[in-house]
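Only a single protein chain was left out; the remaining protein chains are all shown in position.
What follows is subunit A.
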Amino acid sequence: MRLANIANLGVKELRSLIRDPMMLVLIVYSFTFAIYSAATAMPETLSRATISIVDEDRSPVSARIAGAFYPPYFLPPAQITQSEMDARMDAGLDTFALDIPPDFQRDLLAGRQPTIQLNVDATRMSQAFTGSGYVQTIVGDEVTAFARRYRTVDTPQVDLVLRARFNPELKPSWFGAIMQLVNQITMLSIVLAGAALIREREHGTIEHLLVMPVTPFEIMTAKVWAMALVVLVASSLCIALVVQGMMGVPIEGSIPLFLVGAAVHVFATTSMGIFLGTVARSMPQFGLLLILVLLPLQMLSGGTTPRESMPELVQVVMMAAPTTHFVSMAQAILYRGAGLSVVWPQMLMLVAIGGALFGFALARFRATVARIG
């Protein structure tokens, strides 16, 4: 192994990339616009939820309830009739529909414990759960406050003070920005490494390298460092300009530590890209493999839905995915301000996964080149 070869080949990779303006445009796009739009689009878990009210009571208390729903959590409620309710929910216009029965106020004040019906579109899982809790709390507060003016109600004196740490307002754009960054890092490094390998194979340049005094290990290491550099530069700029600059996300933790983590992650994903490049026989096959690998990597890493809620089997399988460890590490470093003493297990896992993939790819490298020829 010679470091000079690795350095020279890596420079070659960088020069190739610079010559492909379309790729550069795509890279810039995915590290700016894609991240910005995805992060800012992400609503609060309950944001602008659509609610409609069937008010059969038309009383002060029902008016009070209707007035309690307002942005940002809810869109202003639509007043509808009972018959419209089903049609609107079927069409997906409303996620929630409250049905306040006739004589609700009279029964309430008479202590007859009337019942309000809350209809929830349970196919919209993200809003259904939290939303119904919110709706119940809001309605409960309004009704209690209303009732208190007319009769005495015992309320216990225990308060619950809730604070969200690391992201006090639970702003999803903070989280979304970083998770998007993680996704883009993963995608870019796999595509660059894998597709570049296949292209070199299709153009016959890789076999040219193999007859020179260069080992496959050097060729692969060069690809890894060059791509890692591109991805790291793009990520640092993205954090500084887009995430902190344009979006104003406060970052608690150490960005250098995050970049070290990202470098280890990129080692694992470029190795994966090269591995896929040795598995696929042609570019179209690589494209499909990419989708097959990328989708679970992104959706099941814990960046979209919480990991601990996934089925046991999926959790175990996803332990082998580099993104799982990178996502948890990124959250710990950037939001919780964790240091190396906290995130070393993830780092270790990434190194192990990357090393294994690199090893597989190395073992397959020569055989694949021969097969194409």
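Basically, a contact is a pair of C-beta atoms (placed from the backbone, for glycine too) under 8 Å apart; a residue touches a chain by one contact, two chains touch by 3 or more; residues count from 1.
Just so it is clear, contacts and distances are computed from a predicted model.
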item: Protein name as given in UniProt for the chain not displayed, "ATP synthase subunit b", "Ribosome-associated ATPase/putative transporter RbbA", "RNA polymerase sigma factor" or "Sulfate thiol esterase SoxB"; value: "Ribosome-associated ATPase/putative transporter RbbA"
item: Option from A:Val214, A:Ala234 or A:Leu357 whose C-beta touches the chain left out; value: A:Val214
